[in-house]
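For this depiction, one protein chain was excluded, whereas all remaining protein chains were kept in their positions.
Each chain carries a letter (A and B) given by its place in the written order, and its residues are counted from 1.
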Amino acid sequence: MSEAVLHIEGLTVALPDWSDRRHAVSDVTLDVRREEIVCVVGESGSGKSIMGKSILGLLPRPHVRATAGRILFEGRDLLTLGDDEMRQLRGGRIAMIFQEPMTALNPLMKVGRQIDEVLEVHTAMKPAERRARVLDLIRDVHLPEPERIVGSYPHQLSGGQRQRIVIAMALALEPALIIADEPTTALDVTTQAQILHLMKELQRAHGTSVMFITHDFGVVAEIADRVVVMRHGEVVEAGPAADVLGAPTADYTKALVAAVPGLKPRPRDSAERAAPLLQVSNLEKTYTAQVGLFGGAARKVRAVCNVSLELERQSSLALVGESGSGKSTLARCIIGLEAPEAGDVLLDGERISGLSREQMRPYRRHMQMVFQDPFASLNPRQRVGDIIALGPMIQGVPKSEAHAEARELLSLVGLKPESAERYPHEFSGGQRQRIGIARALAVKPKLIVADEPVSALDVSVQKQVLDLLNQLRKQFGLSMLFITHDLRVAATVCEEIAVMQHGEIVERGPTAEIFTTPRHAYTRSLLDAVPGKEWISSLG
Amino acid sequence: MKSFWKRFLANPRVIAGLAWLGVVVLVALFADLVAPRDPFAIVDKPFLRPLGAYLLGTDSLGRDVLAGLLHGARTTLLIAILSTLAAVAFGTLVGAVAGYYGGLVDDVLMRLTEFFQTIPSFLFAIVLIAILSPSAMNLVIAIATVSWPPITRVVRAEVLSVKSREFVQAAVVAGQRDSAILITQVLPNTLSPLIVTGSLLVATAILIESALSFLGLGAPNQMSWGFMIGAGRSFLRDAWWLVTVPGIAILVTVLSINLVGEGLNDALNPRLADL
Partner (left out) sequence: MSGSALGRYILWRLVQTVPVVLGVAILNFLLLQLAPGDLATVLAGEAGGAPKEYIDQLRARFGQDQPVLVQLMRYLGNLVVLDLGYSFRQSAPVLELLLARLWPTLLLMGATLTVSLGIGVAMGLLAALWVRTWKDHVISVAAIIFYATPLFWIGLMLILVFSIYLDWFPTSGMEDVVAFNEGWARVVDIAHHLVLPTITLSMFYLALYARLMRASMLEQRGLDYVTTARAKGLTERQITTRHVFRNALLPVVTMAGIQFGSLLGGSVVVESVFAWPGLGQLAYQSLFARDFNLLLGIFFLSACLVVIVNLIVDLVYVLLDPRIRIG
């Protein structure tokens, strides 16, 4: 224990009176040792983030405050430090990296100056020395053209580049401890892999200790030396990464590990090919973006270029890609939320692209959609029963019948039939997603388009919803087009995968083939980027 | 909804505002019963000081200031409320259509809105009334004409944000018609900012109405607070109450509306209140 850089003992953080829980963190004890990466892992509401913020005294005062325990760092209890002493530590001996690189930087200040501020407030370095150091730091985090980056504003950089700037800022004074709060969650999977790699490289090079807060066991497997699992503000299990990941002892950890989507490709249900339900050929969709304030200089973005695909009856296809790959736009063109410029969409052999809203209406009963955000996909001012019954009523089902069916559907997706009388805000995220699924099933469709249906959910809830989708697919003989950024999720749900990049499908095939023998370089890089893939594969 | 009322009515500023507004509305409704006499009737000698025979004294022609104040509440309030209703109706229509349909429709409508927001609105109201000739109806038209752009902007912004939410797309996928989506899905979710902006607009309307009446552009033969100040300004030196009293009435009424409007906003958007 003598090696501990940071020693937290019996830490309790109280929440304000009006919240539903009394403590965000209760009686947490943990260590971060010299030159090691400790991952604090937990689902939303586990108190992991609040715990991280309390170390640097960044809790939203006065409502949230530490009420008991000690945080020992270099021989001092941080909870008892005065404002000035705390400020000396911040950015100096302890640095922090945040989740959202898009909002973590001041939009009106050049990024070079923002790094420079750390040096300015903590050292007596002269401006010229500071500038040289800033350029070195930018080089250290492998950003191209440091001279240009120094003079850039945050909006001129990509998310990954901004996160590198935040890391450079954290490294500026060679701190003893870096607290990283979900630093890769907002990034695309390939960028995430690069940032994780960079953090590990820099941590080794500088001998820094890192407390890495995350919800993703894949990330844990990728970088952790030791793991602390938190739930409801308490530490459930702690130990070396190999032990916790390989042989978890606590039931909660076991359940979490079991819920991690594996990389085992889903096999095809039957060998013979069925007739196609959905055929997409040569689909094109271009967005016109206005550039600058000069109206004339419009830039065209080809969101979907010349995409063709087929989906067989009772099968499922995953469209996998990173943000901006055009996967959602393609889905929206298929379901008729966007009008493609060229190409055809055929459902059951009938052309449904290029139809007016009116002409489209009869086809709506054959295909439905499940949306991403459970908090935005249900109208807050309508009862759940009305939300589900809307589709059937438009298709001409009498009101009483539609509402009776809605109640049946609710029990089918694992909710009480009485839920029909309640409003969406009374349900949790996972429950809302179940309501969304019930709504999609209400018109008894043949095809479900699911746009990232589980990406907003915690991993344990994610597994329940995926299981439900799987079960319903079998029960109703549905076909499913599943849009996701996560290859792991794609592998558990779909027997076929199409990989999209820059609006094109770069590779397509049975899931097993894609995983074992990827042909396209981009597919390979996506597979390589899956965090903790060795560990996930070992789960079997 | 229960928590909304609890938050709303727990705010002492709201209670104070509602109390005063309640009095003003009652006075406006029952002005003829409370002060049955014609407010233009000459009742006594001119320039009688307040707290004498007449609670608020008499004006330059010997008219009862209190009677004027009570009847003035009716004119001012009626014109303010009617013009706000007109502005809200028109502004909501333009904003909803612009936000929901987007594209060229949005462009044209928003250019128009910007135009009306750019031109000096009070001057425009003056020009309108000068040309249309002063009357209660024309006051309502002029005030509504210069007041609708903020409503349009609020509604459009809300419609744009609600429209991009997934439950609207779900309604499209379910096959609901545009007009039905706009009315059942989108507009109910834009209601709270609309209510807040609309209530604050009543306050602005009162200020515009009283400024116009002050300049002599008010409804003829109808007592109003702005008119009373305009009539009393020449006697500022000798009869301060002629200007002071109706001014305080305007100030407190506008203040009350603002307090209630802000209370509405805090109660409808609890997160902002936590700041």
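Everything below uses one rule, namely that contacts are C-beta pairs under 8 Å (C-beta built on N, C-alpha and C of every residue); 3 or more make two chains touch, one makes a residue touch a chain.
No experiment lies behind these values; they were computed from the predicted model shown.
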Candidate in contact with the missing chain, chosen from A:7, A:70, A:90 or A:264: A:90
Which of B:18, B:43, B:126 or B:195 contacts the chain that the document leaves out: B:126
From A:108, A:128 or A:275, residue that would touch the chain that is not displayed: A:108
Full-complex contact with the absent chain, from B:27, B:140, B:168 or B:254: B:254
Hidden partner chain, residues of chain A it touches: 56, 58, 87-92, 95-96, 98, 100, 103-109, 117-118, 121-122, 153, 155, 166, 169, 291-294
Contact footprint on chain B, counting only the chain that is left out: 111, 115, 117-128, 130-132, 203, 207, 210-211, 214-217, 226, 229-230, 233, 236-237, 240, 243-244, 247, 250-252, 254-255, 258-259, 262, 275
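Keep in mind that, in the parts below, only the chains that are shown with their structure count from here on.
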Interchain centroid distance [CA atoms averaged], chain A/chain B, Å: 47
Complex contacts: residues of chain A adjacent to chain B: 335-337, 357, 360-361, 364, 368-369, 371-373, 376-382, 387, 390-391, 394-395, 436, 439, 443
Contact set on chain B toward chain A in their complex: 165-167, 169-178, 184-185, 188-189
